[in-house]
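All protein chains of the complex are present and in place, except for one that has been dropped.
Our next item is chain A:
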């Protein structure tokens, strides 16, 4: 499970796909391809995008659902919790000590 997650995050194109799904969850393959080519100028085939999505789906970061005749891709950041559970991040409230 963790291997799938780290592998999914290791690729810059897959991270860009996650960025775009953060901006707008629930995208068709066509929209994801449009964003990668028009916004990010990535010359990448639809088949390659499909394969990247499969890797993200295996890691649990992307979930798909059918609505009518279309397939939509949703972002799921829950698996990222594994990272901070394993290597806890500093408390976001800063260095102040809480009264004990």
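By our rule, a contact is a pair of C-beta atoms (placed from the backbone, for glycine too) under 8 Å apart; a residue touches a chain by one contact, two chains touch by 3 or more; residues count from 1.
The working rule: contacts and distances are computed from a predicted model.
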For the chain that is missing from this picture, which UniProt protein name fits: "ABC transporter permease", "ATP synthase subunit b", "Bleomycin resistance protein" or "Coenzyme F420-reducing hydrogenase, delta subunit"? "Bleomycin resistance protein"
Just checking the interface: what residues of chain A touch the absent partner chain? 24, 27-31, 34-35, 38-39, 46, 68-72
